[in-house]
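In this view, the complex is presented without one of its protein chains, the others remaining in place.
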Amino acid sequence: MCRWLAYSGSPALLQEALYSPAHSLIDQSLHSRLGAETTNGDGFGIGWYGAGPEPAVFRSVDPAWNDANLRDLSAHVTSPLFFAHIRASSGTAIQRTNCHPFRHGNRLWMHNGLINGFHALKRDLVLDVDPTLYPSIEGQTDSEVLFYLALTLGLEDDPPEAVAGTIGLVEAAGRRRGVDHPFQGTIATTDGERLWIFRYSSEGHSRSLFLTTDIPTLRALYPRMALLETLSDDTRLAVSEPLGDLAGAWNEIPEASYAVIAGGEAETLPFVPPRGSQARRPVHVAGSWPA
Amino acid sequence: MCRWLAYSGSPALLQEALYSPAHSLIDQSLHSRLGAETTNGDGFGIGWYGAGPEPAVFRSVDPAWNDANLRDLSAHVTSPLFFAHIRASSGTAIQRTNCHPFRHGNRLWMHNGLINGFHALKRDLVLDVDPTLYPSIEGQTDSEVLFYLALTLGLEDDPPEAVAGTIGLVEAAGRRRGVDHPFQGTIATTDGERLWIFRYSSEGHSRSLFLTTDIPTLRALYPRMALLETLSDDTRLAVSEPLGDLAGAWNEIPEASYAVIAGGEAETLPFVPPRGSQARRPVHVAGSWPA
Amino acid sequence: MCRWLAYSGSPALLQEALYSPAHSLIDQSLHSRLGAETTNGDGFGIGWYGAGPEPAVFRSVDPAWNDANLRDLSAHVTSPLFFAHIRASSGTAIQRTNCHPFRHGNRLWMHNGLINGFHALKRDLVLDVDPTLYPSIEGQTDSEVLFYLALTLGLEDDPPEAVAGTIGLVEAAGRRRGVDHPFQGTIATTDGERLWIFRYSSEGHSRSLFLTTDIPTLRALYPRMALLETLSDDTRLAVSEPLGDLAGAWNEIPEASYAVIAGGEAETLPFVPPRGSQARRPVHVAGSWPA
Partner (left out) sequence: MCRWLAYSGSPALLQEALYSPAHSLIDQSLHSRLGAETTNGDGFGIGWYGAGPEPAVFRSVDPAWNDANLRDLSAHVTSPLFFAHIRASSGTAIQRTNCHPFRHGNRLWMHNGLINGFHALKRDLVLDVDPTLYPSIEGQTDSEVLFYLALTLGLEDDPPEAVAGTIGLVEAAGRRRGVDHPFQGTIATTDGERLWIFRYSSEGHSRSLFLTTDIPTLRALYPRMALLETLSDDTRLAVSEPLGDLAGAWNEIPEASYAVIAGGEAETLPFVPPRGSQARRPVHVAGSWPA
């Protein structure tokens, strides 16, 4: 169910993160080692920041490993902050609007995992989306509905709280509709400056998530590694699974945690979705809906 | 805003209706004469009945004129009842799930036209769809929402009443949200035996719709036309615009009318969507939605 | 480097061979067990005989496992003789004209394997194609060049001799250009009535190839198996790798052999490409090319 990568740091050619590493994201599209499936061939997407506050997004239904445009773009686009995602569909159609990352204004969002019983929960969750945001939903995926719920709950002000509230809503809907363990996965989101990554599942057994060690520490560990000299101090990479085997480089984000990365600093904190009366559904549902 | 064709009668190779005529549907994909646009290049679809009660559907995002698979299939598939549709998007994404015809069980549905202000009306209309049908909506189009509303309102029992009720709901939503003339277009639907076609617009100025004269009458008019000998008495073709210029062959369906075609017989009747208290929203909205 | 299936026998829904078996061809697109790669996701194609002498061909660049059109067609098309192929590109572009099966007149052709050093040999081989056939080559693959060489050398008269001559040309070109072991693979071809399958490699270590046991023998082995009752006596399936584990059902075609299947009878014979002065290049090369 998908693999992803989020890069923040010194401006880099996309191909250096997407194609060059031994176990690069493109390699993972055919040979994922930690994913739910080994093949992630149901489309892909990249999003990057450059000119202007809004990121560019390039998404396609082709498998990442055979897309000539992705290869060419990755060899020519440089960015200090970019997302990349390879998709393994859990059933929804293979179409560009179902590919990650999703964009709204200056925000990007991507997700690995699923909402269990989404068929049963979808209508409840879509109704909780702010009616003014609702018509902007383009695809069919659980991941995009999660994004619009988070936007509804204040993603632009406080991402950790908005994402927690979103998953609280999913879990509340699951209890209402008799779906066990409704949420599973990892999420990455950014405003073009800071990066937030989340790892959580209702059953307490989440998809993997890793964050690289800070560059000064890695340089001290590997004083002769040329690659490290080319990267700025604030460079960080968050990934579904490591791109290589360098000891000390890949740190697993613990179960039920999130991290915020800014200026190369990363802070990891517990992630606890609200429950019960705290998982309140947005009031617009009653308010904005004329009988 | 799309062109379409619905064929019912003696089993025919699809290409005879799609490619052979002077002004065939494929020709209309580049050179529509009566459409809102001359080019209908944003995908296409065909649906046909053969083995089993459920129709086959083949849909693609390529322009119909250059799709090699469509050309090959049309040269090899024979059917007594088939739909074909070429799309000109009014803004939604170019993806297979937005291409017509739409299918549900043994039903096909296609539409030419649009819901004005769909962005403003979409949430209301989607909420009126039966919650058990709701998760089956795959794409983003107004046309598919119309189909699911009609299914909600009894398309499987009484198509004219279900379609009238559907457009009544659209017009009621338009009044509620301040959208003038919310519905525009023509619709075709079938259960694999009978064919229903509709022409209506809220402003009283609808997209064109034509039905061929019955074959016995055409044979009397053109006793030496070989093509007519190959067609069974009950063959009828309904189209957005005529495929040729044969005098007496193409009959315009009047404004605000519908026709039901069965066994070669066609009956044309007035089409009047319900208004006011008659355009009642489905009760499931309150009933099935737990607070 | 690809997997394929060739069916001949009682008219069958394509999905029964493509989707239903435990280890169906669609399953092999994600999880091939005997192929050079586990994933065969670089497009697919099917070809089938029905109305008329020429087969229909449907090919697409999407992975077979996620193509909704393939799923739908397979559930509606019935044929007594069909080919299906899933592609793992050995470097050439992902485009419809590189997908198998290839068609010329009433012939189909598909191939699993490769010409080693094709980059170095391609011009020689393409020059050997009959100049009147040359402009019909549409794609870039070694497989299609093999087909046109075989057509040049009499595929329509004597398939085993034409295919042997073709591989003789490939091996002669390899010797000329210093390429070891130039040919590798299995080939299937048909005229809509008979089926020829080939297994050969220059190094004597070929891709796998299997042919099912005849139906009367299987019925005697498995008197209570309902599926066997639905198949006519002359039904045979040739595959790159078995679709299941039924003991006695799947017979490996030996190294350096070919089989001709007609009316349910299969004859397996040695396959020996000509060498030396016997591997003569077509005379048109000098004759038809004005200085």
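Chains: A, B and C, in written order; residue numbering restarts at 1 for each.
We adopt the following convention: contacts are C-beta pairs under 8 Å (C-beta built on N, C-alpha and C of every residue); 3 or more make two chains touch, one makes a residue touch a chain.
Quick caveat, the model's predicted, so the values are computed rather than measured.
If you put the hidden chain back, the residue from C:Ala75, C:Ala93, C:Leu221 or C:Ala256 that touches it is C:Ala93.
Against the chain not displayed here, chain C makes contact via residues 93, 95-97, 119-120, 122-123, 126-127, 131, 134-135, 138-140, 176, 289-290. With the whole complex as reference, residues 13, 48, 50-52, 56-60, 68-69, 72-73, 75-78, 96 of chain A touch the missing chain.
If you put the missing chain back, the residues of chain B touching it would be 30, 38-39, 41-42, 61-63, 65-68, 89, 93-94.
The working rule: only the chains that are shown with their structure count from here on.
Distance between chain A and chain B, defined via averaged C-alpha coordinates, is recorded as 40 Å. Centroids of chain A and chain C (each the mean of its C-alpha atoms) stand 42 Å apart.
Counting partners per residue, chain A has 93 as the residues that reach two or more other chains.
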